[in-house]
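As structure tokens, the structure follows; a few thoughts come after it.
Omission of a single protein chain aside, the complex is shown with its protein chains in their original locations.
All chains are identified by letter, namely A, B, C and D, in their written order; residue positions are counted from 1 within each chain.
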Amino acid sequence: MEDWLGPEEWQAVALSLRVAFWATLLSLPPGIAVAYLLARGRFPGRHLLNGLVHLPLILPPVVTGYLLLLTFGTHGPAGALLRDWFGVVLAFRWTGAVLAAAIMAFPLMVRAIRLSIEAVDPKLEQAAGTLGASRPVVFVTVTLPLILPGVLAGAVLSFAKAMGEFGATITFVSNIPGETRTLPSAIYTFLQVPGGEDAALRLVAVSVGIAMGALLASELLAARMARRAAGA
Amino acid sequence: MEDWLGPEEWQAVALSLRVAFWATLLSLPPGIAVAYLLARGRFPGRHLLNGLVHLPLILPPVVTGYLLLLTFGTHGPAGALLRDWFGVVLAFRWTGAVLAAAIMAFPLMVRAIRLSIEAVDPKLEQAAGTLGASRPVVFVTVTLPLILPGVLAGAVLSFAKAMGEFGATITFVSNIPGETRTLPSAIYTFLQVPGGEDAALRLVAVSVGIAMGALLASELLAARMARRAAGA
Amino acid sequence: MNDGVEIALRHTHGDFRLAVDMTAPRGVTALFGRSGAGKTTVVHAVAGLLRPDAGRIAVNGEVLTDTARRVFVPPHRRRLGYVFQEGRLFPHLSVRGNLLYARRVTGKGAAGGEFDRVVGMLGLGGLLARRPATLSGGEKQRVAIGRALLSAPRLLLMDEPLAALDDARKAEILPYLERLRDAADIPVIYVSHSVAEVARLATSVAVLSDGRLVRCGPVADVLSDPSAVRALGVREAGAILTGRVAEHHDDGLTSITVSAGQVILPRVDAPIGSAIRVRIAAQDVMLAREVPNQISALNILPVEVLALRGGGGPGVVVQLGSGTDRLLARITRRSADALALAPGMHCHALIKSMSVARWDVGQQAR
Amino acid sequence: MNDGVEIALRHTHGDFRLAVDMTAPRGVTALFGRSGAGKTTVVHAVAGLLRPDAGRIAVNGEVLTDTARRVFVPPHRRRLGYVFQEGRLFPHLSVRGNLLYARRVTGKGAAGGEFDRVVGMLGLGGLLARRPATLSGGEKQRVAIGRALLSAPRLLLMDEPLAALDDARKAEILPYLERLRDAADIPVIYVSHSVAEVARLATSVAVLSDGRLVRCGPVADVLSDPSAVRALGVREAGAILTGRVAEHHDDGLTSITVSAGQVILPRVDAPIGSAIRVRIAAQDVMLAREVPNQISALNILPVEVLALRGGGGPGVVVQLGSGTDRLLARITRRSADALALAPGMHCHALIKSMSVARWDVGQQAR
Partner (left out) sequence: GVLSSSAVAQSADAAQLTVFAAASMGDVMRDLAPLWKAQGGDAFRTSLAGSSVLARQIQQGAPADVFISANAAWMDLLERDGVILPDTRSDLAANTLVLIARDPKAAPIAPGQDLAAQIDKRLGNGRLAMALVDAVPAGIYGKAALETLGAWPGLAPRIAQADNVRAALALVASGEAPLGIVYATDALAEPRVRVIASFPPGTHPPIRYPVAAVAGGHDAAAGAFLAFLRSPGAAGVLRAHGFLPAPER
């Protein structure tokens, strides 16, 4: 295996895993929060928020990447702010790749979780209320456990998308080996030069293998949750 | 308005609408079928099918486009078959753009519908069975109406994705004005040349406007369905 | 036997084991048993919603399930009406849509007149355009009953259909079920906790306990068997008198000829000469050695003591022969001693006519 | 009045209009009414699950809802236990998790001993590790009851909690509720279709019809009022005798001293001297001008006819004075004529001791 992929390629694999992992993990809490707001909230800016969440889906990825570059880049307002206040640099760092992947995957995650929340019977939440649970407690003890399958679905969609995201990432954080050259960027690099198809194909295989593994794991986990809920 | 966008740009807008519309419409039936199989089926190839459906998410879009080209191109096995048997040509046609958009959006649509199906209480389907409805009839008269919100969510995700899809489309059917030059392709073209940002931005605005309209319409429709189900 | 529903089941759910062999003949079979006894499990198996580990189920000779021969007719081809314990209305359809569902999907189902009749009986007229989410508990249950009735089934499964309903509504629905049973002549399996509710309807009774069948037989036999008292619950013990309508009186009463004489009941809506069944709860029967005078009880039948059975408590159940019928009386041991009751003794049974509940009177099933 | 639950409500659901003003005092208030009368709507409003169009709800003087003053305490701060008509168990929690939910989220709730007691009474011991999806209908209902009881509520709302349960189980649960009522001294609003079920528990009765309150008052007054017979249903009419335990006999019977003499009941589990209430259904009372001999009825009380009330049917309801108590007897008009009953007349009420159902005997609420 070590021979099959070169060290730079292994680096890309590791980086992609890291990026997809963090992108998924970090977008879960806001994903759940936004999904809850959209599913249950009745505030004025609801439709605007909904539109905003979907933007990365609607825009060509390159445009999203460009907007990220303008906003979170070295000279971008948010970028400068993050750097000066929190010491977080996103531009041309793997952290920026995490942001790009998270943003691109966000609509998928939110939709999945939102659908699950909409399927939760509000009568159960009411019942929890009569037993003394405040709204946040109801959320944690009733809603959240019931939407776990949706959260899992959202996470897996997010992970898969993060593994495949290319356009926004390369536009935002470029294609620097070991730092921002994710699997898709590496594949692109190979496809841009004559005779690179074989190498690209190998990386595609790795990428597919990883994502399929994650997918399968999530399916098995979901099946187990369903079995437990059915009482077996 | 006519002055604001040139005729070629209007053409791209019209084409993108057409492509997104058909991509969404045509992928609905297979999307529902696959979602049903994945949610309720217990056949051996289930995980394989699931993986296959997610592939376009995992692969960089260029790779998907390339695979489409190899499969559905003039010399591809499926392409030849479609042409000889049904007279359908996809290569370099807007129909190919429809296929690319549909395939790229397919995982999103399937996930949304699948989550809805999983939320349908099988007890209701059982009840329909005891009233004389065969499985397909149960599906049409009980399951389908109950998952309409999920189908709508899937359709809207699909439409938004189809409006934004670029990589697979341009790789598969390239960029032929009036035939396959969708909004994202046009935007991409403008972004490639120095100073093209303004023109790109105008097209982005159109694209966002259309998708937001679709999104808003779907939200209002879903809210109406919910109100009807609650009996108001 | 080819008529009715043959049920042979072995099934395990976790710790729970079901092992039942019974036949529900034409007419109404009441399925009794405490919570968790396995009633719903049996009904599910009949409906085809459960594939038993082993077993055979046949309706009127047609095999629906036979694990040995790998026969399993899917639920939608079993042509049965099932009133579920938990409603299961279609939330996306109006009340009308729910009621007409079977007709819509099968093209068959009850005709228009029947629809109006069921809607009227169940008091659903004002609810037809509503969605289930807006109905009260009892309203939902009524829609569920209507939906099953309007599916023109050849077998009706009713799992505690009337539990959420008030007595007045029950009194409207029961005669309808009775007519249905007699006119359509379909087997009905009726799960209930209340003997009073089904004694009027039932032809047979099956009593489940912990997944096993502890009693099964014609309703008159089971209910008049003092040993069944425990299985059915003390309050529910009672017997069935069969008779014919003799006369309708001007003051709203009806005389019924039974084998041992006449009994008088509040008006029975049946033509003179029709056979009817009257349930008499054991606790509503008093015994006297002499015929008392100046008493409000209108029904006094001569009876012979057949058996006395006591439990641990202060009561005894006395089985009585009354002509060709049997009666049960539940009295205190102290009274039995005071009257010196013993098998073979002749005495009088006093039955308060008003204590014969309206719905304990039913037309006899064929 | 500051004790109990004050309810004043105006609410419209589509065509349905609710307009109720009532007070549920300490103790158990039974809420009766036909299907769709508005019972669940009232209970929802008390629980804070419904914001009424207009109204005020206060528990022991604390205002929970007051539309005029824009007060609306959210459900989780109302500290009430609600047994829903449709279960609403948490599907992702085991039976144990459901039972302990309130304790988990509030840190309060019943102590360990109470948990074991409730689990034992409800027969949930073997089910604790199970998920609700695997429970039978009655088992679910029992878990729902346990969950509400274990939330240490200061107000208990029970919407037909026992409808899915068999009589034996009811007989186990009712004494528990009674103890709870007396020991915890919390108001209970109890929706039911069965007077027998709650007559034992209830201190007051409220009868709803089409969203309006048609009767409301202490249980003895409402149940012994012949005009309430129609609202409650013929079978449910009856009266309450109050008395004290006088003696426990060896043969399993207990003598109760009532204002007009003594009655004998199957063993009552209460110490000598304790006050108890006995419900006597109108249909279980016979009238005789002379005291009959040699009869199995053990209880014969001297009574005075107070009023006769007939309906359209063949029966009449006779209101009787028996010492300081009131009794109801439901007999045929024919018998009434034969006995020439008229107000002021003295005669004898025969009550079959065994017809006093076990659970119609309750310790008197304070």
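Throughout what follows, a residue touches a chain if its C-beta (ideal position, glycine included) is under 8 Å from a C-beta of that chain, and two chains touch if they have at least 3 such contacts.
Bear in mind the structure is a predicted one, so any value in this text is a computation, not a measurement.
Undergrad: What shown chains does the left-out chain touch?
TA: A, B
Undergrad: Given the contact definition stated above, which residue among B:Trp22, B:Tyr36 or B:Tyr66 touches the chain not shown here?
TA: Within the whole complex, the residue contacting the unshown chain is B:Tyr66.
Undergrad: Can you say which of A:Tyr36, A:Phe92, A:Phe106 or A:Phe139 touches the chain missing from this structure?
TA: Of all options in A:Tyr36, A:Phe92, A:Phe106 or A:Phe139, contact with the hidden chain holds for A:Phe92.
Undergrad: Identify the residue among A:Ala33, A:Leu81 or A:Ile176 that touches the chain left out of the display.
TA: Among A:Ala33, A:Leu81 or A:Ile176, only A:Ile176 touches the chain that is not shown.
Undergrad: Identify the residues of chain B touching the omitted chain, counting contacts across the whole complex.
TA: 62, 66, 69-70, 73-76, 91-92, 170-171, 173-176, 185, 188-196
Undergrad: Pick out the residues on chain A that sit against the missing chain.
TA: That gives, for chain A, the contact residues 11, 14-15, 17-18, 21, 62, 66, 69-70, 73-76, 89, 91-94, 170-171, 174-181, 185, 188-196.
Methods note: only the chains that are shown with their structure count from here on.
Undergrad: Would you mind checking the shortest number of contact hops between chain B and chain D?
TA: Contact-graph shortest path, chain B to chain D, evaluates to 2.
Undergrad: Between chain A and chain B, what distance separates the C-alpha centroids? Give it in angstrom.
TA: Going by mean C-alpha positions, chain A sits 20 Å from chain B.
Undergrad: Could you please state the distance in Å, as a whole number, between where the Cα atoms of chain A are centred and where those of chain C are centred?
TA: Computed from C-alpha means, the inter-chain centre distance equals 60 Å.
Undergrad: Indicate the whole-number Å distance between the mean C-alpha point of chain C and the mean C-alpha point of chain D.
TA: Result: the chain centres lie 26 Å from each other.
Undergrad: Any chance you could list the residues of chain D touching two or more other chains?
TA: Each of 14, 86, 130, 134 in chain D touches at least two other chains.
Undergrad: Taking each residue of chain B in turn, which ones touch at least two of the other chains?
TA: 231
Undergrad: Chain touch graph shape: choose line, ring, star, complete or other and state it.
TA: It is a ring, because the chains touch in a row that closes back on itself.
Undergrad: Which pairs of chains touch each other?
TA: Touching chain pairs, listed by label, are A-B, A-D, B-C, C-D.
Undergrad: Can you list the chain D residues touching chain C in their complex?
TA: 13-15, 33-36, 39-40, 85-86, 123, 126, 130, 134, 136-139, 141-142, 159-160, 163-169, 193, 233-236, 249, 251-253, 264, 266-267, 283-284, 286-290, 292-298, 313-315, 329-336, 338-339, 350, 352-355, 357-358
Undergrad: Can you name the residues of chain B that touch chain C in the complex?
TA: 123-124, 126-135, 137-138, 141-142, 145-146, 228-231
Undergrad: Please output the residues of chain B touching chain A within their complex, sorted ascending.
TA: 47, 50-51, 54-63, 66, 107-108, 111-112, 114-116, 118-119, 149-150, 153, 157, 160-161, 163-167, 183-184, 187-188, 191, 200, 204, 207-208, 211-212, 215-216, 219
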